[in-house]
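Missing here is one protein chain; the remaining ones are kept as they sit in the complex.
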Amino acid sequence: MTDFSASEMMAVAAARMLRDGTVCFVGIGLPSTAANLARLTHAPEVVLIYESGPIGAKPSVLPLSIGDGELAATADTVVSTPEIFRYWLQGGRIDIGFLGAAQIDRFGNINTTVIGDYRKPKVRLPGAGGAPEIAAMAKEVFIVLRHTRRAFVEELDFVTSVGHGTGGDSRARLGLPGAGPTVVITDLCLLRPDPETKELVVTALHPGIARDQVARATGWPVRFAADLVVTEPPTPSELAALRDLWRRTAEAHGETSGEGS
Amino acid sequence: MTDFSASEMMAVAAARMLRDGTVCFVGIGLPSTAANLARLTHAPEVVLIYESGPIGAKPSVLPLSIGDGELAATADTVVSTPEIFRYWLQGGRIDIGFLGAAQIDRFGNINTTVIGDYRKPKVRLPGAGGAPEIAAMAKEVFIVLRHTRRAFVEELDFVTSVGHGTGGDSRARLGLPGAGPTVVITDLCLLRPDPETKELVVTALHPGIARDQVARATGWPVRFAADLVVTEPPTPSELAALRDLWRRTAEAHGETSGEGS
Amino acid sequence: MAEITSLREAIAALVRDGDTVACEGFTHLIPHAAGHELIRQNKRDLTLVRLTPDVIYDQLIGMGCARKLVFSWGGNPGVGSLHRFRDAVENGHPRPLELEEHSHAALANAYVAGASGLTFAVLRAYAGTDLPAYNSNIRFLRCPFTGEEYAAVPAVRPDVAIIHAQKADRRGNVLLWGILGVQKEAVLAAKRAIVTVEEIVEELDAPPNACVLPRFVVTAVCRVPFGAHPSYAQGYYARDNRFYRAWDDISRDRERFREWMVRHVLETADFAEYLRSAGITVPPERSA
Partner (left out) sequence: MAEITSLREAIAALVRDGDTVACEGFTHLIPHAAGHELIRQNKRDLTLVRLTPDVIYDQLIGMGCARKLVFSWGGNPGVGSLHRFRDAVENGHPRPLELEEHSHAALANAYVAGASGLTFAVLRAYAGTDLPAYNSNIRFLRCPFTGEEYAAVPAVRPDVAIIHAQKADRRGNVLLWGILGVQKEAVLAAKRAIVTVEEIVEELDAPPNACVLPRFVVTAVCRVPFGAHPSYAQGYYARDNRFYRAWDDISRDRERFREWMVRHVLETADFAEYLRSAGITVPPERSA
């Protein structure tokens, strides 16, 4: 077995979730890494949409920002940001919303707004961005984030984006059209909502990860599926593609100059 | 004095109303003739917007339809029809709405929908098109039409577009932002709304036209301004420009083939 | 995902009797060939939607395909009346035509709402006019911040949108340019979309921010050269103003209309044959 890091396992596991040909609304960072890795491996026909406007972006390196020039230059077309949110997301054209998170709870709700009290924040996070409506409107939502006790919390400090609300049929009662989060991919495992309660349940452990490790990194008493499996490790070609992508990205973003002093 | 027709007088008189540099939303037919004549004579910087999408159209011949290719080819840009109505008209960017009409009443209200009863029409006219919101939203409205008793009626069969409503402050009470019709140009005269009652009053007779002729062609007892003037006849250069435009237009639209048999 | 297919197959597979169909085009790029195919296949009870119903809707109405028309301006642009439309409205011939009548602004906003996944559109419109008295789909609501009154109209959500465009690539991505009307909105508002195109190319070579309809919002792409005639396709051919004038004569009389339609549309196999049958030479673009 090739040696690989937890980050590599997470990126590969997340990329595998994307079926070829699906239309994917991509958040920056881990989601963008996973979506582009998918496009460069098993899903060449995946359509990547970024909230800045590119539809069908095919970057050769990972964008550092949500609006890098290469996203526009390689897209089928670039529309305005209002059009992205109105015609494409709210219009119901997105199969998969691919999101990151600062905090997540057992029902896949997300906080990217604030740690502590909104009015007296301990840490002010960047805020909602496109996430609330991506989480609401995409037919399915994938969430990718590192698995830590600070991230996987018993209770969110702030609900920025709704996953399965308070569980059960809460999402439908809120009138949210999409199915909500169907998988959460971390550097330790995969979690999927229980069909009934919608509580996130660990369905796969990444190779070499113990249940206990996941339990300790989760802020609620996390459940494990009866048919818990072990994630297939990254294949050599998946790893090669990912490392190649990261190398090209570092070269591209590092080579520019312009130091602030 | 050069010889000229009533149609020529109407087109020239209407064209003169457009101040240079104004942004004008142009209806097809007589308004388009007048607006383009203005652009080709005293108002080279007038900005012509057509509801089909062209902004800053500079056609060398008169368009036969509201969406002729030359409008797009000569425009500063072409936007979608929703954008025209949303960002440009409703957004308050139009100085002058230039409209035609099938019927008009003493308050400058317009009917382009139906003659007779809506549900049992005698003549079904084309309908509203862009007119109701042009009449509502443009800062000022100019109306140009031939002066006949069938057109200038005591009561409209249908109010398609509001001019000054029932007169007085009726327009303001309806919440319509623009000033409404400030002039009506016909082949006989000019009419302007009384500052108080908003009833259309004849303020200028075209050369050679008698009061009585206007009165007979108007379906209500039309009033004449105390300071009634006679319209300046078309200058030789105005006439030359208009005739040139008509000649070029006839050549352009006649030269294409394709007969349905 | 777009399939590249014949127009006959696309209409047969995607348009059902009773459907709400929007054949959009604002003077430019009107999908006449597709309209003919609806007539050839004898589609019935259609609710037709369009801001500017012109000759092709006159033909559909005159041939009895339409049950209802949702529209904002129905005429022969630059010529005058649509006689088949008037005959249907004034005399119920060949069948009564239910009207849902709007202004351009309202109907354009209704398409935007449909494309945006909303059930209604909000706009400043209709105050003081007689239109709301005859259209129960015009309602009013208040701004929750200022209390101002606005008009509301329901979103247009056609079963099928049909448009004509200049180009598609082999994968089914569509490019149009020039006067765009509400075509993008119509396609995005619809459940299914048929696009006829002048040509199918290897690469679209679209300029930045061009109006591209990616293949995942298009159901069928059909190559039909001159498919917009007597409307025009910028970069390909000019508007056939003579045909629009000729239509005034052809359509004025019920019998003459019917004979013309039978001979040139019903008895021809496709749009190319129709053009030959009707003796039409598509005019080239005028050089500037």
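To keep things simple, chains are lettered A, B and C as they appear, and every chain counts its residues starting from 1.
Simple rule for what comes next: a residue touches a chain if its C-beta (ideal position, glycine included) is under 8 Å from a C-beta of that chain, and two chains touch if they have at least 3 such contacts.
Keep in mind that this is a model prediction, so the values were computed, not measured.
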item	value
Which displayed chains the unshown chain touches	A, B, C
Contact residue for the chain not shown (choose from B:23, B:151, B:174 or B:215)	B:23
Touch with the omitted chain, as defined above, among A:31, A:56, A:100 or A:130	A:130
Residue numbers in chain C that touch the chain omitted from display	117-120, 122-124, 137, 139-141, 143-146, 148, 150, 152, 154, 177-178, 180, 207-211, 234
Chain not shown, touching residues in chain B	21, 23, 47, 55-56, 72, 76-79, 86-87, 90-93, 137
Hidden partner chain, residues of chain A it touches	28, 51-54, 60, 63-73, 78-82, 84-86, 89-90, 113, 118-119, 121-124, 126-133, 136-137, 158-162, 165, 170-171, 174-177, 252-261
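One rule holds for everything that comes next: only the chains that are shown with their structure count from here on.
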item	value
Pair of chains joined by more contacts [C-beta pairs], A-C or B-C	B-C
Cα-centroid distance, chain A relative to chain C, in whole angstrom	41
Residues of chain B touching at least two other chains	none
Residues of chain C touching at least two other chains	112, 184-185, 211
